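Input: a single structure, listed below in structure tokens.
Yeah, one chain of the complex is gone here, protein chain that is, but the others are all in their spots.
Should a chain be cited, it is by its letter among A, B and C, assigned in written order, with residues numbered from 1 in that chain.
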Amino acid sequence: MKSFNPRAIGLALLGPAIAIVASVLVTTLVIAAVGSSPGDFWSTMFDFPKPRSRVDIVNQTAMIYTAAVAAAIGFRMGLFNIGLEGQYTLASYAAAAFAGGAYLSGFANVFVSLLIAVAVGAAWSAIAGILKTTRGVSEVISTIMLNSIAITLVGYLLNKYGVHEGNTVHTTRIDLVSGWTPFENRDGEIWTLVIIAVLAGVGFWVLLNKTRFGFDLRASGQSETVAKASGVNPHRMIITAMALSGGVAGLIWMPALFGKATNFGLGTTFQAGLGFLGIAVALLGRNRPIGMLFGALLFAYLSVKSNDLTFATDVSPSIVQITQGVAVLAVVVAYEVVRRWRARLEQRVVAQELGTATEATA
Amino acid sequence: MTQESVAVELRGIGKRFPGVIANHDVDLTIRAGTVHALIGENGAGKSTLMKILYGVQKPDDGTIAINGREVALRTPTDAIANGVGMVFQHFMLADNLTVLENMVLGAEKLHGIGDRARAEIRRISDAFGFGLQPDVLVEKLGVADRQRLEIAKVLYRGACIIILDEPTAVLVPQEVDALFANLRELRNAGNAVLFISHKLDEVLAIADDITVMRRGTTVGTADPHTTTKRELAELMVGSELPSPETEESTVTDTVELTLANVTLADEFGRNLLTDVSLSIHRGEILGIAGVEGNGQAELVETIMGMRIPGGGTIHLGTEDVTHWHTRKLREAGIGYIPEDRHRHGLLLDAPLWENRILGHQTQAPNAKGPWINRSGARKDTQRIVAEYDVRAPGIDTPARALSGGNQQKLIVGREMSGDPVLLIASHPTRGVDVGAQAAIWDHIKRARRAGLAVLLISADLDELIGLSDTIQVILRGRLVGTFDPASVTPQDLGAAMTGGQAA
Amino acid sequence: MRRLTKLSAVAAVAALALAGCGSSDSGGSDGGSKPAASKDVCKTAKGDGPKIGLAYDVGGRGDQSFNDSAYVGLKKAVEEFKGSCVEGEASDGEPESAREDRLRNMADSGATAIIGVGFAYSDSVNAVAPDYPKVNFAIVDGFDPDTKPNANVAYLTFAANEGSYLVGVAAAEKTKTGQIGFVGGVHNDLIKGFEAGYVAGAKAVKPDIKVDIAYIQESDLKGFGDPAGGKAAATGEFDKGADIVYHASGASGSGVFDAAVEAGDGKWAIGVDSDQYLTATTAQKAHILTSALKRVDVATYDFIKTVNDGKPATSYTTYDLKNDGVGYATSGGFIDDIKSDIDGYKAKIVSGEIKVPTKP
Partner (left out) sequence: MTTTTTTPSPVSRVRNAARANWLFIALGAVAAVSLVRILTDTNDLTSVGTIRAAIIATCPILMAGLGGLWAERAGVVNIGLEGQMVLGTWGAAFFTYHSGSPWVGILGAALLGMIGGLLHAIATVTFGVDHIVSGVAINLIGVGATTYLAEATFTDLEGGGPRQLIGLPTPTTIDRIPGISGPAADLADKHWFFISDVASFVAALTTKISLLSLVIFALVVASGWILWKTSFGLRLRSCGENPQAAETLGVNVYLYKYVAVLISGAMAGIGGGFLALVASSGFSTNQTNGRGYIGLAAMIFGNWRPGGLLAGALTFGYTDSLRLRDTHAVHSLLLLVAVALIAITVLRIVRKQIAGAVAMAVPGAALLVWFLSTDSVPRDFTSMTPYVTTLFVLALGTQRLRMPAADGRPYRKGSAG
């Protein structure tokens, strides 16, 4: 429908609106049910964030958004890359290990490390693609298995080649890339490589809407048989899309590595779980660049602000996970309902405009 | 049971879908102990009416009376309880389940799911000569066996009103004969059989009564003993029957497509195509006649690069394209009107202009290098919509919202764009209204005059004879005969298609 | 009352209508358990003394391990110095910034002593401490990640290998089969230290003793929260002939205790970090020989005390046998008969006569 059609916009906003209402409602009910005060909870959550929280939210949004883009690349062609978690863990380790080796200096080191992250993520993800095309293995199952394997593998490599310091093991420390400090120094900085998220988002949009490859990708997602008849090579498409998704996944943690962490350490500097958050946000944002931006912002906001809960309320921060999960479920249900309304509406519109109400189709 | 007792009486049935009226003012009377044929073009509303009678869909208006009693059929269960059974055009069987399991499903209370049921199946099978083995997986059954299983399913439930939706579409003639023998036995046993078809020969051969539907409603009845095929056909289309006029030959000497000994096997090593050789010249339309399921779809998919042949070669012009992929073939100038437009031709949820790009992603005006040329594609979509009379509110409308005919016109327009050298047209006018049908014929003929080579596959023999320069008949994956459309009759073709007499 | 509303409400949320459960639980539980508030000193303490921030590692208060131990020290200090406190807890997969934010929130709320429990706080304290020169920080198991010393950070480390050595001695003396076991949560350097001390202690008593070693996970920190894995690993060792199994596996330890219970009489488990006899269930108590103590409570209390005294501790403080920062527990009285032997080894370690290895 035309972009300025108010009814279409209304319908488009209806889904998220229902989801937000549902998740707020469920969260409130759960809090009230265990005897805590939903008022305290919401006032803490809606309290305008402190400067350093604002910085954290931006940084977290960037990483979650990159993860969501990675997930969405697969989703848009009907591939469920559940393996983001393993892909970015392995890629982050590889990039951090390379950067720590300091084979190159300054910008070159950073750049090549990023390339390595992309390559490793893509390669790990492509395994699932190859298994699917050559052996018919569902990517859902294979990527779940690859997640577990990747995490164990990284632990092994880290133990074997990492720096043992105190009670931790990590990769060699690297020099940070200085970021942008919008507030006082102590409030932290917005990392330079947050730009990755911007590039990922814009790149995703351009790829999807402006390129032949993107068209093929979307066509494959809508109907495999139609895509094949239109000349898309389904096997190559699956492997390419998986690799692309994994490649972007490889970049997820890079802003943090070069902005703050200085090294990769399991349980310490490395932030696990972004892959699964990315999947959730991709679903929440319906795999659309802008939708996912809002989704990532919402998730980042919720998790950063949930830190304040322990100080101000007796509500446990883990409540936020319920809010996030309900939001995802509610949004997919709401969209399905809206889609059905819209399909009916469009058929009616066409029929009215053509005045062919008597034309029979059976 | 007397000939005069009425088994089913439909009065004033109406059914509306969002934006479409599928049935209105349908009246139908079926006598017990007869075979009643319901005929009409694709899209005339036959299937919807049958679904209403079987309780799959609820009518918005009208009444249904069965054996003189008015009934409300909300679900298939209600229909079954009232003695109505249905054999769907697309069989409703679960491949992974056995014959027995498919048979007793939903009717477990009758004879259990064990040995009693097994015995009952054997009884029915023996009574009508169905030859069913209860413990075989359905996936191993051939088409005719599946159909007999479907009929047996209906009988198992004690139905006395049996609906068959286009039962002969997938059968070879011997199987059709066997089916008709079964139907006659059913009739003689006192059942009412409702037989849906658009094959007039068959209707005249089997039916006791005929009702004709057009544009969602019943338009008349006919007596098979006195009426002619021509009359029936005109009743169906509501006017003088259009027929593609043969034109003078435009066949040139340049060969555009050559298949030499092409062989294709399925994953079990059975041949789907055997030694298929043919050639099409520029300006020639080669028609392929055959009963559905004899390798036509595989032939098309092989030429289109969607399947890779196990043996033989395919040349486009002088180029060996045997192992080319679909994309490359399309870029080389092959247009493709697929048999099933929803499965192979359109992205239903995408707007028309994106569907214009489909299949031509790499070609002007849709693309510039690796980029999609949005404005070019949109402009060209406008052109197609205007030239091919695609009735749609705009090019941003999703394809799903269009009627079948308009969807098909869009596909034809798309595939004719960019001056193809070869057009593969599979059932180009199937499910299309009469006006659109004539328009599509005109477009194909015009392109032929301009030197296009066309491979035409159709179940409509008149269409084949009217359009083609040469007709070849395909039977069980082999080309079994070549005919000159100027002299051949549908009867000759029919005989060849069924292996009666290979010419 | 509060508990009751919680319960019935949860039941309502879950849409559970199991009448049996609801009624049996509301029978007489009202006064039965301690009200929640009394358990949490930070909810009630409003004293004018020092305000203390305690940032827990994943698992938080209630892990019946070192987080709880830190809380014990905190509670003692708050009550003694009439102070107040604020707590925060890490969650799985949280970013570094969340830990920093937690520490800064505590500092901003006026805490003058802030303790991060667990080595994961090392980097965050290092980043935060310079911004709050008037606040004193401490990290349990922590270390300074860079060469620039922090003037207001204390690193509280533990010679866990020494405590493990003593329980190794106890195990070797008590074993009847000549075979003992060890279950580690995660095969990392920290836990390897426990293993090394334990094996060394056992071999010191019986050089030919057989020690089975098992780890629940190699690198995945889930190994500290997998009681089923702990139980399977310990059962394996009992099956193979060990009669005493020492665990250093955090919350997975409850599975190790259960394995000992199921293995039957004469089979023992040894606890870790805190005196786990005290928090164990009745059935488990009969099988907990001793526990290797890592006195996080002492370290926590000591640190707060130095702050309260105006002479805040900084730099590295190692808690070992010498200052009773590690040790072993005697609750249950199962090792009273060999206490003098163990203390003999202890004296030798304190005197430096025995050097306990830190790596297996």
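Quick notes
FYI, a residue touches a chain if its C-beta (ideal position, glycine included) is under 8 Å from a C-beta of that chain, and two chains touch if they have at least 3 such contacts.
Values in this document were obtained by computation on a predicted structure and should not be read as measured data.
Taking every chain of the complex into account, the chain not shown here touches A, B, C.
Across C:92, C:146, C:324 or C:343, the residue that sits in touch with the chain not pictured is C:92. Of B:6, B:56 or B:219, it is B:56 that touches the chain left out of the display. One of A:199, A:333 or A:349 touches the chain omitted from the figure, and that residue is A:333. Within the whole complex, the absent chain has one touching residue among B:108, B:320 or B:419, and that is B:108. Annotation: of C:97, C:219 or C:290, C:219 touches the absent chain (contact as defined above). Contact between chain A and the absent chain runs through residues 30, 34-36, 78-80, 82, 131-132, 135-142, 144-146, 148-149, 152-153, 155-156, 159, 224, 276, 279-280, 283, 316, 318-326, 328-329, 332-333, 336-337. For chain B, the residues in touch with the chain missing from this view are 47, 50-51, 54, 56-57, 75-77, 80, 86, 88-97, 101-102, 104-109, 112-113, 137, 139-140, 153, 165, 267. On the side of chain C, the interface with the absent chain consists of residues 3, 6-7, 10, 14-16, 18, 20-21, 24-25, 33-36, 39, 59-64, 68, 92, 187, 214-220, 222, 225-233, 235-237, 239-240, 251, 254-255, 258, 262, 281-284, using the contact rule stated above.
Note that only the chains that are shown with their structure count from here on.
By the document's definition of touch, common neighbours of chain B and chain C comprise A. The most centrally placed chain, judged by C-alpha centroids, is A.
Distances between chain centres, each the mean of the C-alpha atoms, put C farthest from chain B. For this pair, chain B with chain C, the centres built from the Cα atoms lie 74 Å apart.
Averaged C-alpha coordinates give centres for chain A and chain C that are 36 Å from one another. Between the Cα centres of chain A and chain B there is a gap of 45 Å.
Across the assembly, chain C contributes no residue that touches 2 or more other chains.
Residue positions of chain A touching 2 or more other chains: none.
Residues 2, 5-6, 9-10, 12-13, 86-89, 91-98, 100-102, 104-105, 109, 119-120, 122-123, 131, 141-143, 145, 187-190, 218-221 of chain C touch chain A in their complex. The touching residues of chain A, when paired with chain C in their complex, are 29-30, 32-35, 52-53, 56, 59-60, 151-152, 154-156, 158-159, 164-169, 173, 186, 188, 256, 260-261, 266-269, 271-274, 303-304, 307-308, 310-311, 317-318. Interface residues of chain A facing chain B in the complex, by the touch rule stated above, are 1-2, 209-216, 218-219, 222-223, 225-226, 228-233, 343-344, 346-354, 356-362.
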